[in-house]
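Left out: one protein chain. Kept in place: all the others.
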Amino acid sequence: MIIVMKAGATKRERDEVVKKIKEFGYKPHIIHGTTRDVIGAVGDERGKVILQSIEFMQGVESVVPILKPYKLASREVKKETSIIKISDNVSIGDKDIIVIAGPCAVESEEQIMEAAAAVKEAGAKVLRGGAFKPRTSPYSFQGMKEEGLKLLAKAREATGLPIITEVVNPETAELVAEYADILQIGTRNAQNFELLKKLGQLKKPVLLKRGMSMTIQELLMSAEYILSEGNQSVILCERGIRTFETATRNTLDLSAIPVLKQKTHLPVVVDPSHATGNYLYVAPMAFAAIAAGADGLIVEVHPDPEHASSDGPQSLKPNKFNTMMEKLRLFSEVSGRCL
Amino acid sequence: MIIVMKAGATKRERDEVVKKIKEFGYKPHIIHGTTRDVIGAVGDERGKVILQSIEFMQGVESVVPILKPYKLASREVKKETSIIKISDNVSIGDKDIIVIAGPCAVESEEQIMEAAAAVKEAGAKVLRGGAFKPRTSPYSFQGMKEEGLKLLAKAREATGLPIITEVVNPETAELVAEYADILQIGTRNAQNFELLKKLGQLKKPVLLKRGMSMTIQELLMSAEYILSEGNQSVILCERGIRTFETATRNTLDLSAIPVLKQKTHLPVVVDPSHATGNYLYVAPMAFAAIAAGADGLIVEVHPDPEHASSDGPQSLKPNKFNTMMEKLRLFSEVSGRCL
Amino acid sequence: MIIVMKAGATKRERDEVVKKIKEFGYKPHIIHGTTRDVIGAVGDERGKVILQSIEFMQGVESVVPILKPYKLASREVKKETSIIKISDNVSIGDKDIIVIAGPCAVESEEQIMEAAAAVKEAGAKVLRGGAFKPRTSPYSFQGMKEEGLKLLAKAREATGLPIITEVVNPETAELVAEYADILQIGTRNAQNFELLKKLGQLKKPVLLKRGMSMTIQELLMSAEYILSEGNQSVILCERGIRTFETATRNTLDLSAIPVLKQKTHLPVVVDPSHATGNYLYVAPMAFAAIAAGADGLIVEVHPDPEHASSDGPQSLKPNKFNTMMEKLRLFSEVSGRCL
Partner (left out) sequence: MIIVMKAGATKRERDEVVKKIKEFGYKPHIIHGTTRDVIGAVGDERGKVILQSIEFMQGVESVVPILKPYKLASREVKKETSIIKISDNVSIGDKDIIVIAGPCAVESEEQIMEAAAAVKEAGAKVLRGGAFKPRTSPYSFQGMKEEGLKLLAKAREATGLPIITEVVNPETAELVAEYADILQIGTRNAQNFELLKKLGQLKKPVLLKRGMSMTIQELLMSAEYILSEGNQSVILCERGIRTFETATRNTLDLSAIPVLKQKTHLPVVVDPSHATGNYLYVAPMAFAAIAAGADGLIVEVHPDPEHASSDGPQSLKPNKFNTMMEKLRLFSEVSGRCL
């Protein structure tokens, strides 16, 4: 941690800061600059919010943290990319590009079975489908709940595809974990720390979506919650951030991929469907995500999007998904990956 | 709902849209424009996400919703401002400006008792203090939990001030409700719909903070969750939104106050402490909030901010808080309110 | 400037950085941390972008600048607030709150004379009116140009009010300066450095609007352009920043006022009309701006906003402006100022 003193700070003010640094158990180190002094506080500053209190001592201009606040998620701590095992033949983070696909919400047995068959046929490796749905409006369809989980399990049985579904409440987390192969944390719950802790205590892989106004660093801090509770199987998901642009639902931040690849060993998948909110833009963004280095995709596919109970406009029909997958195979190869 | 057809849309495409509108139980109404047709779909569109599916029919350019998606929170439905009763002599939304004050987190009996006495002395009407703390880092202090609630109750007994504290989990909501007079939903849980529903089922007033990337309309949708479950005592709180500016922790959106006053009957309070993240900016923003028409404030006050376990840099010392309150009294009067 | 080395950086890499720092004429100062080294580079780093090149040397994690990049605009360099003299009896930055008012654009002699008389009557001290209009659409009214300047001068003659008008092009800057008492730089030109330099060479006070996506620091850098060319009469104007919120045209960042008051000696005025884009929100935001410590306001007033050629929806009618001014007087007094 670096403490920058004000230009006119007195020796007395500086001495007080040095004293406080020692009081907190750190080693102060003064650099006399041309217009002001700068003091280094040597020691592990992570989790020591109390050090921030130095920020408003007399004569202090600012406090600059040096260490990243996450440890377990950091590539410094673990150099090799984590490979998250989902089932006997599906892993995320390895050479294979993993495409997760399916409808936004499970709506009926017929719908999920048809979707599952279609996405498998096209090359998807995991089936998605929401059973508990977090919706902006209390008047919107809230999901089929446990009934939906049972239908997902049925679709898994029929196709062999592992299933991913969202967890919205610590109270129902264990129930969902009984059925699902991957537990998804949605964008609105990405800083629901109670939920993060709960999933950290379970043994299932977690796909953590970036909150729509979360920085990359905060995403890694949310991952740290899960990791620090003992669950090492975390998959990060970029799904668009909130900006001023309204032509797309959110702004897909694909530069997050190379940034995350630098900073963390956790695998990264991309959700082009929720990010753009428009099926027309899903395929180009899927290709771009793989070209940028993503380990996989999560894509909405619905056999009959016109009648979908949620997110119809951004869902691909099976034939469009199939066309996309064919082209995606070429992009994967060029990227040195397999699909 | 208004459906805008593309410039070159065919009659057949338009007929399909008209057919679909009828199928959904609405009445279509075509306007032939100079370059394109526009179709009105008459009927209550709220909660009918399925209508969006029209957006990607052939020949359709865009679908424009007409109705606001919230009902119970709307001033159209309830013209007079809601007055939320907190205790026998404290109500929010009435002529009195209500200042809620206290430390970010309850840290010890001494701390909370000292803070409570100080804020009461200065004119605060409600005591704040976190017992369950949602923290970005899993390594930061997570709150004293039930022990903290007991200390808050003790402070209430000593001072007569009603207390507000945050709820972070549906599982512990009832426990918190046993102690608190107002249940707070924090910015990171503002779209934790499970938590919103839970608090909607309890009988205690709820202070709902705006999520840091939530639009005003989404804030009202989150309020709608609580209202639609049967709890009519909702207080809205503007606490800063996330923008590109880094000189303050968030950007306090004070225009949200007159906008909310137009759109909803629910009272509005402002949190200048979390918005700015710097005690130097708290008083000016508090004055501005009242001048803009807020019904109250929630302010962090700590007897010893240098040693606070969280948010020290934005906490006022009791003497500074006192000075602020004196000036705030004048701003309240000029605004036609009492403090 | 502080150079943070990577955790695993070698001694050789560190030596290279130290060598480079010396090569650039700075004094290196190494702090050995628990997980990594940090190197201070002592010297004046402003304007020395070349130092950034250290950022991508082997073994370097990040480079943290210590000094603010502006000098002349800084309160460190000039402690007392600058008072910008506009005319014999109008100054901005002193005890008086200065309200600048008038129509968005000069449209006719009748309109500007009527507006000028009305705003003077209500207590405005400066008349605004655009002659050269920067418009998003090439098909919108682009202003009356020199003819508009002449009408403004006529209105000044009739009322005694000094006039402010926008400059959009270095080529016409001198022409505008012949007529205007204050030269305005609009939000879209706030980083048009050629225009900033040009106005820095003229002798007239400049009102510099914050660009809608400019940080406070960048606003001060734009001010620095004008100051460094020799023109010390710069008034800063907060007029809303671009965020995701759509209920208002932009988000008025009132916390910029206390932040600017800390960082610079230049006076600060606020434009609630362009920020909100809706006349309903102008008065509350005007009151809030003064409560937050602004030195003045710039407000759109139009005798007949229904027929305004631009920005009608955010313009106040003279009677509404008058009502606002009466209440503003009270807020000014409570703020220790005069109106």
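Each chain carries a letter (A, B and C) given by its place in the written order, and its residues are counted from 1.
Just so we're on the same page, a residue touches a chain if its C-beta (ideal position, glycine included) is under 8 Å from a C-beta of that chain, and two chains touch if they have at least 3 such contacts.
Here the structure is a predicted model, which is why all the values come from computation and not from measurement.
Residue in contact with the omitted chain (choice from A:I3, A:V17, A:I163 or A:A275): A:A275. Contact with the chain that does not appear here is found for just one residue of C:S140, C:Q262 or C:N319, C:S140. The chain not shown here touches chain A at positions 213, 215-217, 241, 243-248, 251-259, 262, 275-276, 280-281, 284-285, 287-293, 327, 330-331, 334-335. The missing chain lies against chain B, touching residues 2, 4, 6-8, 29, 31-36, 38, 40, 42-44, 64, 66-67, 76, 242-244, 246. Residues of chain C in contact with the chain left out of this view: 20, 46-47, 49-50, 52-53, 55-57, 69-70, 134-141, 168-171, 188-189, 191-194, 197, 211-213, 218, 221, 224-225, 228-229, 242, 278-279, 305-310, 312-313.
One rule holds for everything that comes next: only the chains that are shown with their structure count from here on.
Of all residue numbers that take part in the contact between chain B and chain C, over half occur on both sides, making this a same-residue interface.
The chain with its C-alpha centre at the largest distance from the centre of chain C is A.
Distance between chain centres (mean CA atoms), chain A to chain B: 26 Å.
Chain geometry summary: the mean Cα position of chain A and that of chain C are 38 Å apart. Separating the CA-averaged centres of chain B and chain C is a span of 31 Å. In chain B, the positions touching at least two other chains are 213.
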